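Sending over a structure as structure tokens; questions will come in a sec.
As you look at this complex, bear in mind that one protein chain is not there, while each of the others sits in place.
The chains carry the letters A and B, assigned in the order they are written, with residues numbered from 1 in each.
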Amino acid sequence: MSLLSALDQRDSAARGRELHGFAAQLYPVCRSITGEGIRKTLAMISERVPLQLYDVPTGTPVFDWAVPKEWNIRDAYIKLPDGQRVVDFRKSNLHVLNYSVPVHARMSLAGLKPHLFSIPDRPEWIPYRTSYYRESWGFCLSENQLRALEDVEYEVCIDSSLEPGRLTYGEFVVAGRSTEEVLISTHVCHPSLANDNLSGITVATSLAQLLAGKDLRYTYRFLFIPGTIGAITWLARNQEATANIHHGLVLTCLGDSGCFHYKKSRRGNAHIDRAASHVLCHLGENAEVLDFSPYGYDERQYCSPGFNLPVGCLMRSVGGTFPENHTSADNLEFIHPEKLAESLRTCTAILDVLENDHIYRNLSPYGEPQLGKRNLYPASGDAMDRAIHARLWVLNLSDGMHSLLDIAERSGLPFAAVHEAAVALHGGGLLSLEPDSGGEELRHAEVTRWGGKQSS
Amino acid sequence: MSLLSALDQRDSAARGRELHGFAAQLYPVCRSITGEGIRKTLAMISERVPLQLYDVPTGTPVFDWAVPKEWNIRDAYIKLPDGQRVVDFRKSNLHVLNYSVPVHARMSLAGLKPHLFSIPDRPEWIPYRTSYYRESWGFCLSENQLRALEDVEYEVCIDSSLEPGRLTYGEFVVAGRSTEEVLISTHVCHPSLANDNLSGITVATSLAQLLAGKDLRYTYRFLFIPGTIGAITWLARNQEATANIHHGLVLTCLGDSGCFHYKKSRRGNAHIDRAASHVLCHLGENAEVLDFSPYGYDERQYCSPGFNLPVGCLMRSVGGTFPENHTSADNLEFIHPEKLAESLRTCTAILDVLENDHIYRNLSPYGEPQLGKRNLYPASGDAMDRAIHARLWVLNLSDGMHSLLDIAERSGLPFAAVHEAAVALHGGGLLSLEPDSGGEELRHAEVTRWGGKQSS
Partner (left out) sequence: MSLLSALDQRDSAARGRELHGFAAQLYPVCRSITGEGIRKTLAMISERVPLQLYDVPTGTPVFDWAVPKEWNIRDAYIKLPDGQRVVDFRKSNLHVLNYSVPVHARMSLAGLKPHLFSIPDRPEWIPYRTSYYRESWGFCLSENQLRALEDVEYEVCIDSSLEPGRLTYGEFVVAGRSTEEVLISTHVCHPSLANDNLSGITVATSLAQLLAGKDLRYTYRFLFIPGTIGAITWLARNQEATANIHHGLVLTCLGDSGCFHYKKSRRGNAHIDRAASHVLCHLGENAEVLDFSPYGYDERQYCSPGFNLPVGCLMRSVGGTFPENHTSADNLEFIHPEKLAESLRTCTAILDVLENDHIYRNLSPYGEPQLGKRNLYPASGDAMDRAIHARLWVLNLSDGMHSLLDIAERSGLPFAAVHEAAVALHGGGLLSLEPDSGGEELRHAEVTRWGGKQSS
């Protein structure tokens, strides 16, 4: 049974509500790349899938970086002389510059201004800003709030701490028949921002729930990590193990109403690139496949030249291109239950291609076999014509050199139809299944590992 | 001398009339995949080219199939109680479901109806239907005829026989200088249907007449066979000999007024694919090159994965896409003398490419040779400019690695112009002819034979 049919056993609307409900639970937490917020988030995910948590101490060298100090925050505000909070962390955790060092002082508006950030042409939105690697403090507020500030003396307080501690991330592994792995990675470091990236967290969590306990071809490794430094930390601690990663997806921005975008891995023709492109192309709606570029989400780490992993990125709207991104407008209204459910479905369809893309061999390759005598050539009609076309394509191209995805690509038929045809023909004794070489991609991609050129 | 100039020695209009006249002779015969109709047809072709006939007994295993029983028919009708024939095989052999088992009975309209086939939205046309591999009987009639049937008792008679016998096909071979073969295959199993496929039969016959007795590079093998089972039977009996087939064409639907379509072989880049695409591209009228698909005519057998022969299919309108196909409207008015003549000409032009696509070597490769002193750079003018361009292209690319077709493709010039240039330069001592390696295609196509992967 395909993963998709397992998924579809449940009502899509209910699933959408569940995804959005989980996002709503996660929304208020003030996350950052370290600290209690991320640990609370991982604990909430663990209630659904049993994450393995890892702590890495501040100062641990990870390639060109070091794990930073741990940041925690309790409160922050800007108060008028009368004690009224004009900017209040309790109302939105975006109000504080993420990773602000502690401050408690009285200062004039002029003294405060260099520490205030707004978006002049979106006067109602609070921007999201960070300063992870340069010690600083600041407040983010709407342009309207900023304009309303009078020239008085303010009490300014950020009750935070920035101290040696640890960086925490979560991992969940679903073992498959093969030790070859599919990596699913999503960042968990953003505070109250819904599309970027509660959508990624909730879709990845549901995907993990769907896969858990299934009989799977591949082993699936889910990473819930802080962006950039988390991916770099994970890579530094698992450098050897990355050789097992045969396919991978970064999940982000999956709840908005934009069309799907798949950004290819650096290789450009990895199996995951072909699988995702194929699925998007057959969605029956707009979708776009983008070439790799070395900016974006954590695919930039997985696709750094020393690793060059076959990891792409699935999104709806592309991070950095929609105005709500990294602002308070990326809230729970910006993401939609049905879009989250559809995103989960698209991820699942992509994994179905990976799981079922086998090479079959036509056992009757000289001329067409007589389908009629095996009841494999049923009466016509549009649906049957399609089914027969798929069967003829599978028979014609199953020469030991074409996988089902190859056949789907050449025939223009959706993978699911080709897969169904192969199952029917295999059942009818007309196909044998080639041993799983895992080599499909090798035939297509010029696989380049760091140093591989010299050693060959 | 090119084949085309041999062809053009005769008036094209006369040739068109002859082709159409032969189709008219063949039209009344009730053909099927076995039986007297096909033998009568092969006898009529034999009056023009001396066919070698082959008989294969019923029951002979041919790959996944067996040669079916032989079907013959003498008469068939549906009679009113007053003896009047309301459906009469003598008026059109399409009226009987091809391969109907014998029946003679009286029955009500209700009992008869499951055995009647019409085309509701083409009320004047009789459909063409077969039931080769499931024993059955039936009548095909126009929707108007069907609607006029009253609720009376009918006498129903199909005076046919379906008994052990033989499958017959015809072969005609024109020996060339090389044992490498060009296969020309056309189906001869359709009753009174003109475009599909009396057009193919008549064009193939004329092509055979044109080639007979010529000094040819390749050996040409013409097959006049019943569709599907005939091709499979031939392949089963000639499995080893298929290694000689270097190029091939299935000819069908060549008389209607549609534009030319060439459907590529499974290989997609076989020499025949390039030759046919090139000729169609330079016809000076609309033409379309289609990718291979495993449904259509007998190319699906020749291109089955065990054989993967370089055989494409030349058509005007594509079978299955025009409403007249497989109906009584595919009659002698549907095909046109001038279209048949033009189709013969296009086939011939394709064969001219195969015959003349040699590799030459520039004997003066350092700088341009001085054409003027050899009278190879004549006074200008549009025609001469084209001739000079062709000569310069041939000189520039004749480095032992480009055939004339390569040069035609790269230069955008028609093959005939490039060939003329090569002949002139060869005459002027500026080119040598490379030994005929027959390897042109090897440089271009990934040639895959069944099992070839394992043995390498």
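The definition used in the following text is that contacts are C-beta pairs under 8 Å (C-beta built on N, C-alpha and C of every residue); 3 or more make two chains touch, one makes a residue touch a chain.
Note that the structure is predicted; figures quoted are calculated from it, not measured.
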Query raised in the report: Looking at A:23, A:232, A:349 or A:422, which residue reaches the missing chain?
Result: A:232
Query raised in the report: Quick one: which of A:266, A:336 or A:391 touches the chain that's been left out?
Result: A:266
Query raised in the report: Which of these, A:76, A:174 or A:303, touches the one chain of the complex that we don't see?
Result: A:303
**Report entry** Touching the absent chain when the full complex is considered, from B:114, B:284, B:372 or B:435
**Finding:** B:372
Report task. With the missing chain put back, which residues of chain A would touch it? List them for me. Result -> 62-65, 133-134, 228, 231-232, 235-236, 239, 266, 293-295, 300-301, 303-308, 448, 450, 453-454
Requested in this report: Determine and list the chain B residues touching the chain excluded from the picture.
Outcome: 362, 364-370, 372-373, 388-389, 392-393, 395-401, 411
